[in-house]
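Take a look at this one; I'll ask things after.
A single protein chain has been removed from this complex, and every other one stays in its place.
To keep things simple, chains are lettered A, B and C as they appear, and every chain counts its residues starting from 1.
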Amino acid sequence: MNALAEKVSKMLVSKEAHPQMTEIEVKGCVIGGKQLVIIAGPCAIETEELLKETAFKVRGAGAGMLRGGAFKPRTSPYSFQGLGVVGLETLAKIGESMNMPVITEIMDSEDIPIVAEHADILQVGARNMHNFSLLKKLGRIDKPVMLKRGMSATIEEWLLAAEYILAGGNGQVILCERGIRSAERWTRNTLDLSAAALAKELTHLPVIVDPSHGTGVRSLVAPMAKAAIAAGTDGLIIEVHPHPEKALSDGEQSLTPKQFSLLMRELEPVANAMGRRVR
Amino acid sequence: MNALAEKVSKMLVSKEAHPQMTEIEVKGCVIGGKQLVIIAGPCAIETEELLKETAFKVRGAGAGMLRGGAFKPRTSPYSFQGLGVVGLETLAKIGESMNMPVITEIMDSEDIPIVAEHADILQVGARNMHNFSLLKKLGRIDKPVMLKRGMSATIEEWLLAAEYILAGGNGQVILCERGIRSAERWTRNTLDLSAAALAKELTHLPVIVDPSHGTGVRSLVAPMAKAAIAAGTDGLIIEVHPHPEKALSDGEQSLTPKQFSLLMRELEPVANAMGRRVR
Amino acid sequence: MNALAEKVSKMLVSKEAHPQMTEIEVKGCVIGGKQLVIIAGPCAIETEELLKETAFKVRGAGAGMLRGGAFKPRTSPYSFQGLGVVGLETLAKIGESMNMPVITEIMDSEDIPIVAEHADILQVGARNMHNFSLLKKLGRIDKPVMLKRGMSATIEEWLLAAEYILAGGNGQVILCERGIRSAERWTRNTLDLSAAALAKELTHLPVIVDPSHGTGVRSLVAPMAKAAIAAGTDGLIIEVHPHPEKALSDGEQSLTPKQFSLLMRELEPVANAMGRRVR
Partner (left out) sequence: MNALAEKVSKMLVSKEAHPQMTEIEVKGCVIGGKQLVIIAGPCAIETEELLKETAFKVRGAGAGMLRGGAFKPRTSPYSFQGLGVVGLETLAKIGESMNMPVITEIMDSEDIPIVAEHADILQVGARNMHNFSLLKKLGRIDKPVMLKRGMSATIEEWLLAAEYILAGGNGQVILCERGIRSAERWTRNTLDLSAAALAKELTHLPVIVDPSHGTGVRSLVAPMAKAAIAAGTDGLIIEVHPHPEKALSDGEQSLTPKQFSLLMRELEPVANAMGRRVR
């Protein structure tokens, strides 16, 4: 631990470089503050109606931010690839009408201008954590970036990927743990909360957790969401879909709005026990 | 999930086979009840004085059970292998004088009688989770067994290892998640709390978590201990040593009695938030 | 590499401790010599007739040793557990009548005398590589031991497991690489030939490879068998069953005697290219 703490201490992400914990504010929603940020929404943006319904319901349940994918990184070229720019426009429109900041994934550095125009936070997915060209370009914009940990990335590599963005001049980075690959087959990924806790210990950046991708199993979202908060992280990103069984992607891990609403109530006492608020 | 739930439903470990959650009582200490069980003590039993001091302090801080290894599974034949029978006797003596039930590891089926004579719970370590000969023999005794998950065992293999003990006639099995191997180098293991949560969901057995071996990093024991409780598990097993820097094994991950005492106070609000008690 | 080579250099398994490469002879079959050892036979001993048929055919194809499991480490307590002592007797009988040395797995230290009585080599399976009690007892017998690498064991742990046997006084150890766990789902394990090559580089012990368990896929046995020889190892252990589709275990990875015979012919030029002989 001493060796690694020393290694990190020389980086821009470290508390040594920036003793005050970073708080990132987007449209009145603060990430890294006393109040936890709960980001909810569908995996992919499918239709305006569905997104509107989801946004309305998750906002009602207390979510502070809306998520939705327009560019989708799919393993197969024959799977639904997202609505692209139309999806971005829909997301921005719904976010504005609901008064919720929005976050969406950026896959191609060419798309940075258009995504930055429509989204409040740009998300780098696990598959692009090692896309250094993209990271360098995100270091030159003035928008917050949420950096997911790569699926087999070590904590060191994850922090160094964040360092690419900070070294470029963009200090608004949010780290997101979303599970790593293991030999386990009953969960989609192995959610590594110790990585999230270690990132909180060593860096000044906000850290949030994705229990939806992190487990891939609907019934595990609630226990892992509570565990993430108890581990000291700053928020959650959760997939919610009105009809998970019909979702174009990741239906197996999506909560219904009702399940999400129930979860929000269950999170409250745990957050309070940690001296935090859910809303 | 449906396929795996169905698979488990045919096993003796399942809620289908045993709808009531199993509670295991040893000398007044209940595992699997409303009160969480906190097991604490040194990795290895070194001297009677050290064990006594540790026991006195962890009991004072609220620990319900004492741990200590007499037979130690060490990677190198040249490392300290534990005190053996002398260690067992010391553990039993201190446990009795402190009025704390004791748990220790069983490595060799030949030693079952002597370990069962001195310990209240027999622990099967991660390295022996797939030692089916040992599991079969533990299925024939009338003592509780704590079964640690193997370091690369899938959840299915872990539950099937427990099934070996239940199928032999011994229903007093406690599951223990202690981290799995991954490519991560900053932690010793990757603590998989989703496995613990899934074991709680699918089986009637008590599930406890080992954040000491599960992370191998002292500063991560507290956040992971809280996370484990928030994930719904029934207790913790934590390494405590009065002088971690001089410990004969695993000093890097041991808490001092003072750190343990502080942790116990931090666990309380999280436990309460989950409707549980720490003491 | 320098650090690890130095670490190994202090061990009994190292070339520094024993500059001459170890050759182990059993009934005229030499392991670690110019001639590669090819061990073949069924995963489990099922009936005397089947074993006899298999032995007859693999011997005809050039196999030097017969394998067959009597005590089977099965993930589920409800799977076929092997014929036990009856299986051992059958194996010894067929081995003798065919004039082939035999190898079988030892799972329980209690069974060492009976297994040592019937088998020429005792195999420690991957699941017991970290069963240190068993290793210590095998260090005190005068029979060769084949030590499989654990499914998530590092090379260092594997060599240290061998060290347990050597430190006990038994220098007749054969290392066997049989694949490690990974996230890959199209193969049962990931055969790590670099581990085998490194073991050959650093130790004086014979190293053989198990392409059957190492891949779990019949069509991959031949390419991996050839690759293992080209990597410089001393032999192969291959599952052969007259009717793989009816095998009580591991049918998916078993070759038919005909496929085995074809493989033996394909191995010949590769062995010759390496300055070795197959028979």
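Following the convention adopted for this analysis, a residue touches a chain if its C-beta (ideal position, glycine included) is under 8 Å from a C-beta of that chain, and two chains touch if they have at least 3 such contacts.
Because the structure is a prediction, the values reported are computed rather than measured.
When the missing chain is restored to the complex, the residue among C:Leu91, C:Met224 or C:Ile237 that touches it is C:Met224. Taking the complete complex into account, C:Thr190 is the one of C:Gln35, C:Thr190 or C:Thr256 that touches the chain left out.
Touching the missing chain, out of B:Arg67, B:His118, B:Arg181 or B:Lys226, is residue B:Arg181.
Which of A:Arg74, A:Lys246, A:Arg265 or A:Arg279 touches the hidden chain is settled by the complete complex: it is A:Arg74. Residue-level contact of subunit B with the missing chain is found at 152, 181-183, 185.
One chain is missing from the display, and on subunit A it is touched by residues 71, 73-78, 107-111, 127-128, 130-134, 136, 151-152, 156-157, 160, 163-164, 167-168, 181. In the full complex, subunit C touches the hidden chain at residues 1, 4, 152, 154-156, 180, 182-187, 190-195, 197-198, 200-201, 214-215, 217-220, 223-224, 226-232, 252, 269-270, 272-274.
Criterion: only the chains that are shown with their structure count from here on.
Set against the C-alpha centre of subunit C, every other chain centre is closer than that of A.
Put simply, the C-alpha centre of subunit B and that of subunit C have 34 angstrom between them. Centre to centre, using the average C-alpha position, subunit A and subunit B are separated by 33 Å. Residue positions of subunit B with contacts to 2 or more other chains are 152, 156.
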